[in-house]
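Here it is, the structure, as structure tokens.
A single protein chain has been removed from this complex, and every other one stays in its place.
Moving on, here comes chain A:
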Amino acid sequence: MDNNIAENPSPTRAKWRKVAYGGMQPRFDDNHTDDSFLEGMVMNANVVKRDMLKVMQDSISISQYLCIVVLVGLVWTYTLRSTLDETSLLYLDVSLLGSGFLVLLLTKEMLSLNLLLHYLLNVFLFTTGLYVLAPVYQTLTRSISSDSIWAVTVSLLILHLFLHDYSGSTVRAPGALKNPTLTSFISLNASVVASVFIASRLPSRLHVFAIMLFSLQVFLFAPLFDGHDVGFCLYTTPATFCSVVGFIGFCDCGVSLMAYTDARIQV
């Protein structure tokens, strides 16, 4: 069967063409290629160039948030073990509130008295509401075993970390929560529910109020500070990290000291 096109039956060697039709080209191997074969090749078409500084900033904000959540978990643990009593918790809450306001004063450009009063009113209402609802939280999980509570809390915290919106430190127009996505809502709810579960295990109403205030301060208000000042982040992250390590170390020392003295007393 005739299957070759005789394009130009010239005596000289015909030029090799990069075509699929026409069968084998005469006097050329079937797998012959010449220099023009890879002309259309495009390499690295979709490579994204990354800026080192920006990548560092983003990773810092993520690790900072991880440290904060670990600190919260630590406070919970030591409250549950009665290492931290309710008065120190209340001091902690007040100092957090105070430092929050300080940061606000330092970073907001125009701060009128009206705005300040508005914020103070909100905080007051929030705190009062929590205090009123504290007895409800206390009896919420009385019928559930402790093991389930710990398991659910840990999984909720992991879910919170997983779905949290870490893009807060990217450069955007300043404002409150910007374009919140479904996952950020889910993560926020997870963290709040985890705090409620932990609070419900505590003995007294004041305990419950203090721990709820602390947890909600961190989870609700911390994202608001995310975009404010990257330099601020750069300083606070090492501070947060060191405080985590220091806190763990201090409390472990305290616990082991107590255990030691306990042992001594028993002997």
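The working rule: contacts are C-beta pairs under 8 Å (C-beta built on N, C-alpha and C of every residue); 3 or more make two chains touch, one makes a residue touch a chain; residues count from 1.
As a convention for this text, contacts and distances are computed from a predicted model.
Engineer: Looking at UniProt, which of "COMM domain-containing protein 1", "phosphatidylinositol N-acetylglucosaminyltransferase", "Protein yippee-like" or "snRNA-activating protein complex subunit 3" names the chain that isn't shown?
Structural biologist: "phosphatidylinositol N-acetylglucosaminyltransferase"
Engineer: Which of these touches the unseen chain: A:Val19, A:Met52 or A:Leu182?
Structural biologist: The single option touching the absent chain is A:Val19.
Engineer: Over the whole complex, note the residues of chain A touching the chain we left out.
Structural biologist: Looking at chain A, the ones touching the missing chain are residues 1-3, 5, 18-24, 30.
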